[in-house]
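Moving on, here comes chain A:
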Amino acid sequence: MNRNKSVTLFIQCLVDQIYPEVGDAMVAVFQKLGISVNCPTEQTCCGQSAYNSGYKSVSKTAAKRFIEIFEKSEVIVCPSGSCVDMVRNHYPSLFRNEPDWHSRAENVGGKTYEFTEYLVDVLKVEDFGASFKEKLTYHDSCHLLRNIGVKDQPRKLISKVAGAELVEMGNSDKCCGFGGTFSIKYPQISTAILDEKLDNIMSSGATTVVGCDVGCLMNIQGRLSRKKLPIKTMHIAQLLVQ
Partner candidate 1 sequence: MIEENLNNQDRFLKTVKEAIKASPGGYRKNREELFSRLSQSTIDSRLKKIQNRTRADQLKLLDLLMEQAEPINLRVMPVKNLQSASESIKELILDKNPEWGTVKKVAAWKHPLIDKLSLGDALAKYDIPVYQSELKSTDDLPAGKQMIREQIFESFVGITAADFCIAQTASLVMKSHPNQARAVSLVPSIHVAVIELNQIIENLGEFYFLQKWDPIQKKEGLTNCMTLISGPSKTGDIELIMVHGAHGPCELHLFVITGET
Partner candidate 2 sequence: MTTISTEHYKNKAKEAIKDDVLQSALAGLQNRLGPATAAMYKNLPEGDELRYKAHEVRMFALDNLDMLLEQLAQKIRQRGGNVFFARDQKEAVNYCLEITRRRKAKLAVKGKSMVSEEIGLNDALIKDGVKAVETDLGEYIVQLAGEHPSHIIAPAIHKTRNQIGSLFEEKLGISYTNDPPTLTKAARKHLRDAFLTADIGFSGCNLACAETGHITTLSNEGNIRLATTLPKVHVAIMGMERIVASLEDHDALFRLLSRGAAAQNLAGYVSYIGGPALDSEIDGPEEFHLVILDNGRSKILADEEFKEILCCIRCAACLNVCPVYGKIGGHSYGCTYTGPIGAVLTPLMTDIGQSKDLFQGESLCGACQDNCPVNINLPRMLLALRAKTAEGDPRWNIKPSSPVEKFIFSIWSKLISNRKAYDFFFRLARFGQKILPTKNGEIRKLPPPFSGWTLDRDMQQIASKSFIQKWKETQK
């Protein structure tokens, strides 16, 4: 049924450069479903970091480039909630006073999906035959949860993984302290927030933290590593190919 479907990959810059295995896992998931995968190789960054730091002109440059690269695609799928939030919600507002670009932004935003949202809501597939015999806990990334409205989708996917036991941590929807450049500019505040997240993860008894955004996962992993705590982080795409 998926024979003539195709998706275009929107690869978050952190995935591209630091966690390419997340992209590999996504490709494997789509191949399993018989969906053909495209990936524009000229893509770079959606401009979110500049936008969040207030550099609107830089983010506009990035947005125009993104729109030009992706607007011909049928469906765009990204392994990051905050990047989808940028494209879907912030691109149109960047071009509030430029009607032509505004409608192009809305067009691209309308067909850009976060990975788990696309699997569960559009393809309506939850079981990928994955197997992972561990206690898992799930971290709700802020922009994914609040701006994209994705909460149940990843949990449904996790629940179908054979052997995996999902244990909810306390305050799973509380920020991990990443916040992009915030974590670099205000490291002490960021770490204090992060340590609360780690406490909640530890108390859950899970051995792996699953998330849908490598920004948060990189943050959590960085602190786990520094504190030498024996807990792994994993993007949900990686879980689905276990």
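How were these picked? Simply put, all candidates are chains of the complex that A comes from, given by their letters.
Everything below uses one rule, namely that contacts are C-beta pairs under 8 Å (C-beta built on N, C-alpha and C of every residue); 3 or more make two chains touch, one makes a residue touch a chain; residues count from 1.
This one's a predicted model, so the numbers in the text were calculated from it and none came from an experiment.
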Single touching candidate for chain A, where 1 or 2 all sit in one complex
2
Quick one: which bits of chain A touch candidate 2 in the complex? Just the residue numbers, please.
11, 15-21, 23-24, 39, 41-45, 47, 49-58, 61-62, 65, 142-143, 146-147, 173-175, 177-180, 182-194, 196, 218-219, 221-223, 225-226
